[in-house]
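Notes follow once the structure below has been shown.
Here the complex is missing one protein chain, while the rest keep their positions.
As written, the chains take the letters A and B, and residue 1 is the first residue of each chain.
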Amino acid sequence: MRFVRAAAAAVALITGAMAATPDAAVQGAANGQTIADGKYLAAAGDCVACHTASGGAPFAGGTVIQTPFGRLIGPNLTPDQATGIGAWTDDQFVRAVKYGIGHNGAHLYPGLPYVYFNEVPRADILKIRAYLNTLPPVNNNIVSNQLPFPFDIRFLMAGWNLLFFPDHGDFQPDPSQSADWNRGAYLVQGLGHCAACHTPKNAFGGDRMSDEFEGYVVDGANAPALVDSANDGLGAWSVDEIATYLKTGHNAYADASGAMSSVITHSTSNLTLADDRAIAVYLKSLPGRQTAPQPIAATDPAMVAGMHVYADECAACHMTGGTGEPGLVPALRASPVVAADKPVTLTHVVLNGARSVATEAAPTASAMPAFRGILDDEEIADVLTYVRNSWGNAAPAVTADQVSDLH
Amino acid sequence: MPGGNWGRRQLLISSLSFLAIGASHAAAAGFDSSQWSAGWNHMPPQVQPGGWTFFSPEEAAMIAAFADRLIPADDLSPSGSQAGVAVYIDRQLSGPFGQDTGLYMQPPFADGLPGQGPQSPLTPAQRYRKTLAAIDQYCKNGNLGKGFADLDGAAQDKIITAMEAGTLALPGVNSKAFFQMLWQNTKEGFFADPIYGGNVNMVGWKMIGFPGARYDYRDWIDRHNEPFPLPPIGLADHPDWTPPPTQS
Partner (left out) sequence: MATTLPHKDVAIIGLGWTGSILAYELATAGLDVVAIERGPWRDTATDFPPSWAPDELRYAVHLDLFQRPAQSTVTMRNNLKQTALPVRKFGSFIPGNGLGGAGVHWNGMTYRNMETDFNWRTHNEQRYGKQMIPEDMTSQDWPISFQELEPFFDQFEKLAGISGKAGNLGGEIQPGGNPFEGPRSAEYPTPPDKQPYGATLYAQAAEGMGLHPFPIPSANISQPYTNPLGVAMGQCTYCGFCDFFGCGNYSKASAQTCVMPALVLQKNFTARMNANVTKINLDSTGKKATGVTYVDDSGQEYIQPADLVLVCAFSFNCVHLLLLSGIGKPYDPVANTGVVGKNYAYQCTSSVNIKLPGKILNPFISGGAVGMALFDYNGDNFDHSSLGFIGGGVLQAAHTGGKPLTQLVSFPGTPSWGSGWKQATKENYQIGYSLGTQGAVQSYRDAYLDLDPTYKDPYGSPLLRMTFDWHPNELKMSQYITGKLAEIGKAMGASEVFATPAKAPYTVIPYQTTHNTGGAITGTDPTNSVVNKYMQTWDVPNVFVFGASVFPQNGGFNPTGNVGALAYWGAHAIKTQYLKNPGPLVPA
């Protein structure tokens, strides 16, 4: 206990952060600070991504969550008595978030990432509840479980939890690490639930813990590796670059688009720059693979053809050296999206185009044009092979069949 | 590690919420039209040679004959018809250009001064049809005795010269104005992007040394008085994109 209290105090010293506090501080009626803290923590958890439908009332549910096993619908978290969580006790709410147990005792599916929220202290979860209690109650009856048989049998989750849900207990700061690192670890491992997308999953949808943060393909897009790999992780990015990316959606290398746009817009751009930096400090500490593969030779026919495609269609924006234009055009060197083992996002972006996220700090929202129908699959494969093996990049070649699969 | 088939198994129906969250930003700002749609492609369709969509075979033969006098084959380039000029004009006349789509075509029509711009109620399609017929009629019924396409080159040149000078009086058509339009369209068929059916193999661009649809000359702007070495490319014409044969 002494250890935990000291660690908690250390974490509390971090500037601008809403530190994890013991239960005692939250007792009594929710005050303005508690609600503000709760709102901030809900942003850290990106709760709206699943609980606020497009054009819908805040937290009234209705978002479709696609899983490999079928669909779930994000429930209604407004204080509505009948269809929201208004009638839930605090204990029920905490149990749902930390342990995946519903208010009627049934198992929740890990569409709610309780595997990660498990580490969030009760006091912080109740701050979130205090914030949710201030929302207008919305009558919106959600039947969350849309999974096909047999996955719709909630009881089966008990077995899944045994295998894939180790109960870590509350987040434990590491006294050998800095306050920034601990704050970042707290955010990433818990509310941020970054591993939900960025850690590879096994066939049952559980984390492959041996490959934590090594990247994953989710919903047809790459969630890149976040480990310190020079080739396909964050190795080339400094702490400041990672923090800037989280805060504004853009940095000297990359411009967020697709699913990460949503995370930037609703979560990380709403955290303080200090917290985004803390996340960056933590991520930079994750050791990556040190050996990069050998790049494909520039004389390879696909590389030669790809070089010409690049010069004619890509260089005018991405530059002959693949450096891009900061804040406008992503760099193609030292890019996790480019070098990903299975470059789903890279191919998708070339086929369909993409628009980068707009934040107040970085409103440009530059867009990549679509090349479907302009480049055929062979040409796309060649230029991707070229890009993945130039300027210090090294990654497996791309074939025309792989491109066709993504049409 | 080989890529394998990483498309299908991972490709679930993308969560609508992701697209929706991005799009809701636009909705918040209150736009009626979407700012950007995935997969948008406004590339004009590649014209395929073969067959005529507007010209009759006789009209096509006349246009080809005109094209070959206006742009004859020589050591600088193939002839106009070999470059696809007739195909180009044919496809244009059955499209928006031929119909004067988008122009102001309200009456009353008056001749106007030359400086007041084109005032004809006839579309290019109508003018081609009428004028080609009148020229052919003139050639067959006059002392030439043959249609324009069957005359020899010198005779054809004489007619073209007269049209250009405004001395070829034809009933019901202005042959000088027609010549100006025909020559303009012929040049287009020689110099426009090959995607429109002319400038086949970029022969027009190769004749003058225009690199075509290239977009980045940053590495060249400072290289004054140096020849530019790269061949032309078109919107859909990139010979270099075919991988070279593998050494065996």
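The criterion applied here is as follows: a residue touches a chain if its C-beta (ideal position, glycine included) is under 8 Å from a C-beta of that chain, and two chains touch if they have at least 3 such contacts.
None of the values given here were measured: they were computed from a predicted structure.
Touch with the chain omitted from the figure is made, among B:L144, B:A162, B:A177 or B:L235, by B:L235.
With the whole complex as reference, residues 313, 316-317, 325-329, 353, 355, 358, 360-369, 371, 374 of subunit A touch the missing chain. For subunit B, the residues touching the absent chain in the complete assembly are 25-26, 28-37, 40, 42-44, 69-72, 74, 76-77, 96-97, 100, 102-106, 108, 110, 112-119, 157, 160, 164, 183, 187-188, 191-193, 195-196, 204-205, 207-218, 220-222, 224-228, 235.
Keep this in mind: only the chains that are shown with their structure count from here on.
Across the complex, subunit A meets subunit B through its residues 49-50, 53-55, 63-66, 68, 74, 217-221, 258-259, 261-262, 265-266, 301-302, 304-305, 308-309, 311-312, 315-316, 320, 341-342, 344, 351-355, 357-358, 367, 369-370, 372-374, 379, 382, 396-399, 401-402, 404-406.
Put simply, subunit B touches subunit A in their complex at residues 1-8, 10-18, 20-25, 27, 35-36, 38-41, 43, 213-216, 219, 233, 236, 238, 240-246.
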